[in-house]
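Shown next, in structure tokens, is the structure this report addresses.
One protein chain is absent from this view; the other protein chains keep their places.
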Amino acid sequence: MTWHRKHLLDIESLSAEEITTVLDTAREFKAVGERAIKKVPALRGKTVVNLFVEPSTRTRISFELAAMRLSADVINFATEASSLKKGETLKDTARNLEALNADVIIIRHSATGAPHFLSRFLKGSVVNAGDGAHEHPTQALLDTFTIREHKGRIAGLNVTILGDILYSRVARSNIWALLKLGAKVTLCGPSTLVPRVFEEMGCRVTYNVDEAIADADVINLLRIQHERQRQTMFPSIGEYTALFGLTQARFARTKPDVLIMHPGPINRGVEIASEIADCARSVILEQVTNGLAVRMAVLYLINGGRTGPVTSAPSAS
Amino acid sequence: MTWHRKHLLDIESLSAEEITTVLDTAREFKAVGERAIKKVPALRGKTVVNLFVEPSTRTRISFELAAMRLSADVINFATEASSLKKGETLKDTARNLEALNADVIIIRHSATGAPHFLSRFLKGSVVNAGDGAHEHPTQALLDTFTIREHKGRIAGLNVTILGDILYSRVARSNIWALLKLGAKVTLCGPSTLVPRVFEEMGCRVTYNVDEAIADADVINLLRIQHERQRQTMFPSIGEYTALFGLTQARFARTKPDVLIMHPGPINRGVEIASEIADCARSVILEQVTNGLAVRMAVLYLINGGRTGPVTSAPSAS
Partner (left out) sequence: MTWHRKHLLDIESLSAEEITTVLDTAREFKAVGERAIKKVPALRGKTVVNLFVEPSTRTRISFELAAMRLSADVINFATEASSLKKGETLKDTARNLEALNADVIIIRHSATGAPHFLSRFLKGSVVNAGDGAHEHPTQALLDTFTIREHKGRIAGLNVTILGDILYSRVARSNIWALLKLGAKVTLCGPSTLVPRVFEEMGCRVTYNVDEAIADADVINLLRIQHERQRQTMFPSIGEYTALFGLTQARFARTKPDVLIMHPGPINRGVEIASEIADCARSVILEQVTNGLAVRMAVLYLINGGRTGPVTSAPSAS
């Protein structure tokens, strides 16, 4: 196992071995979350800043808890009421946070490449918590972790990502992670949202949902992202559900051991039938649990945590 | 002393003995708040989530501090900027928080029964921090605690609750607690806001404020809750004050040792004359202090804290 990076900016630049190192480390941190005292002293006295320039609650809370369980001090800096409104540049904001001796800046931003930009001048670590429609690396790591826990491997699996691929950073990061680890990736959705260009990455692109899900070991359903679409890409929500939603009828034609995944929050009755979200093959809530473990692993590793067994003694804090 | 519950959902379902157990435990935690190091390690490594779907500052802060002083990790999840706006159901939100290994979810919600609903499917503990016009159990516990500290008992006392009873969860929870502990409860206010149906619970209902306060050992003044009234229930604020406000003239006709209480925030000059709020018989600020102790006791007990002397050694945190 190897990890020498100071930042986690994307999946694209990671090697399969690096991804595997995160997943292996996360497995140990998942056990911490199941203990009575869910805390280790690994980042005691470190300062972690959640710089969320684009609103988010669940990802922010997941990172906040991950940092707390590593005993770090956590500061939340949301765009509301922030200096950004007064016209300060992102660079100046980040350098100000660094001047407060921040060890890690976790950034969510609507602009592609914002985390990479920060990493070029900050001395501390940068973690990408979602940049525009580009990447959301911890989501891909937690998705991959969840698949590996259930299937025992990633290589050779058929993974179908269904929905708005074009505007989805979740899709992009998942595609990179899955391909690097040897999965076969199928993309499906409205043709306006699933351009053929993804075939060049090595994915299968199809607009036939039955074909997309027939041989899938994993179906990852994406949320319809109205907010990131610049124009209407399909006629109506109802039509989307009719054509691409995971209905009971379609679900009946999937493999008996298919895993149903969704990055949340789910739109019941839109991209997924409510009963399927709650059925035994759905691992949607496990993804949330695993997200915390993966984020603890990432914060631990970029702060120089040694690979191998993590510090497991309960913290004095 | 006994406590076997995992949740605190309401006062209605508690026994007198259970209420007394909380009050006795709170007495010990009150002492913690008076020490130089206001902290015990009881909930170290536990995760407490404040899920406030209805805005509140003071109750949220009281719970947040209570959890901090028990050394728990606390996450604030307010409805602003949350996934609820994107259409996620309350159930899904709560199950997502649970998936983060939350040990306790403290919920404030505008819908009656929201905490009970969560308790039916969550594995962790649920605390009701106010649900619609239904109950606000920790408020009743802190009010009862405050009365008992001053009067030495609850049984046999005349307690008058004055104001908007109909829309008040504070009133409902107080009525349950006081009746269970043997007090005589009088309700008074505009007839539109104090329906006769409360007599069936065992309360005296009167629209004559002089009668209501003449023999009272305790007067609990409720805030006029414009925000929870669906229509105008009385002609004007001025008329409310004239008819039901605790003015100096009315106060002069109360018992010399009457306790004046108010859940806050007070409207000086509306439901209470400013001088009365600040006088020696007012225990309004003591209620705030006691609220913290009561909430520490509740969090401690639902997490399996043993009754009897609480862990009193200062925490390592």
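Letters A and B mark the chains in the order given here, with residues in each chain numbered from 1 onward.
Definition applied: contacts are C-beta pairs under 8 Å (C-beta built on N, C-alpha and C of every residue); 3 or more make two chains touch, one makes a residue touch a chain.
For clarity, every value in this text was computed on a predicted model and none was experimentally measured.
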Residue among B:A78, B:V127 or B:I276 that touches the chain left out of view: B:A78
Touch assignment to the omitted chain, from A:E17, A:E88 or A:E199, lands on A:E88
Contact with the hidden chain (one of A:R27, A:R44, A:H116 or A:K255): A:R44
Need a quick check: the contact residues on chain B for the chain that isn't drawn. 33-39, 55-58, 61-62, 64-65, 68-69, 78, 80, 264-268, 285-286, 288-289, 292, 314-317
Contact set of chain A toward the excluded chain (per top definition): 44-47, 71, 73, 75, 77, 81-83, 86-89, 92-93, 95-101, 316-317
